[in-house]
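Of the protein chains in this complex, one is absent; all others appear in place.
Right, subunit A next:
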Amino acid sequence: MSIITALFRGRLGGFSLDARFDVPARGVTALFGPSGCGKTTVLRCVAGLTRLSDAALRVDGDVWQDGRRRFVPPHRRPVGYVFQEASLFPHLSVTDNLRYGQKRVRGETDRVAFDDVVALLGLARLLDRPTAVLSGGERQRVAIGRALLSQPRLLLMDEPLSALDRASKEDILPYLERLHDTLEIPVLYVSHDIAEVERLADTLVLMEAGRVRAVGPLADLLADPTLPLARLPEAAEVMEAEVVAVDAAYGLSTVAVPGGRLVVPGVAGDPGTRRRLRILAADVSLRRTATAEGESSILNVLPARITGAEPAGNHLMTVFLALGDDGTGAPLLARITRKSWDLLGLAPSQPVYAMIKGVALLDRG
């Protein structure tokens, strides 16, 4: 399996970076952490825009840097870089911006074709406009297209949505998800917004003060009791689901997740479609016994096992669960009061029923 192996160590100004990680070179890998934790610096090092002497980088078997011995300059690295601000060339038209990188890739056939990018990112209307009249969201879409057309083997995105307002963000996210589904280019995605990460990432590199705290599949890290993610007020778990049936009369769909079945709002797609779900810890409560049909308005009551628990603040508990009678299904988080925990006499490894009040479908089917 192709893999990205990175080590970047050194001082930049007053900041000390010591980041190492191995991640699969496929899907979306999010570099996540608070502002100033060094995630952008890591991305710049991967692109070769920042050069540390104590560094090693190997992508798909190719050595891009090996300490001082080998350093491939940025223009010889097959990366596409999307910066926080679109940074379009003001002296070029939208089309010439898009073609800038494409023209410079020699001796390779285009894996990403111009027309495909235009269709994928909805750029057809923009091609003849001067860059100065584009909106923030449009500019960023052009910048993404420009990066894709340089035929990258690795796409680097540095908080591409953070400079945009809420509406533009919502406008672009579906394009990013489509990118994820259509193109087979691995992505390193820097973000400090966990909601964005939950929507897009497959693998997570959790960073803290210039160091890598944890690396792993997103779902595993979100529900890892040793990491700070499960302690966030907006703690949530994501899981992959497959559509089983659609109840058009009620506008609901049934999906299968590891360890159970869930009813989700809307038509989730044809049976067999794969969707990503997010369940907030605050939307999950617990009971000792199953509910009979017609006893509760909550449709999703699933057997699960408690795998752990810890206090969250003064009056709450974060409960770590695994779905299924035997607790071999997908991990899940629940946030309940400490009083409930004691009243129900809950304890690790106990079987319980998780009542799930809200399930969000994250991507478009």
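Methods note: a residue touches a chain if its C-beta (ideal position, glycine included) is under 8 Å from a C-beta of that chain, and two chains touch if they have at least 3 such contacts; residues count from 1.
Everything below uses one rule, namely that contacts and distances are computed from a predicted model.
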Given that one chain of this complex has been left out, which of "Protocatechuate 3,4-dioxygenase alpha subunit", "FtsW/RodA/SpoVE family cell cycle protein", "Molybdenum transport system permease" or "Ubiquinol--cytochrome c reductase, cytochrome B subunit (EC)" is its protein name according to UniProt? "Molybdenum transport system permease"
Full-complex touch with the removed chain, picking from A:Leu17, A:Cys37, A:Ala147 or A:Met207, is A:Ala147
Contact with the hidden chain, among A:Leu12, A:Leu49, A:Ile298 or A:Leu362, goes to A:Leu49
Full-complex touch with the removed chain, picking from A:Arg104, A:Arg125, A:Arg288 or A:Lys339, is A:Arg104
In the whole complex, of A:Gly80, A:Gly210 or A:Pro303, the residue touching the missing chain would be A:Gly80
Where subunit A meets the left-out chain, the residues are 47-49, 73-77, 79-81, 83, 85, 87, 89-91, 100-101, 104-105, 130, 132-133, 146-147, 150, 156
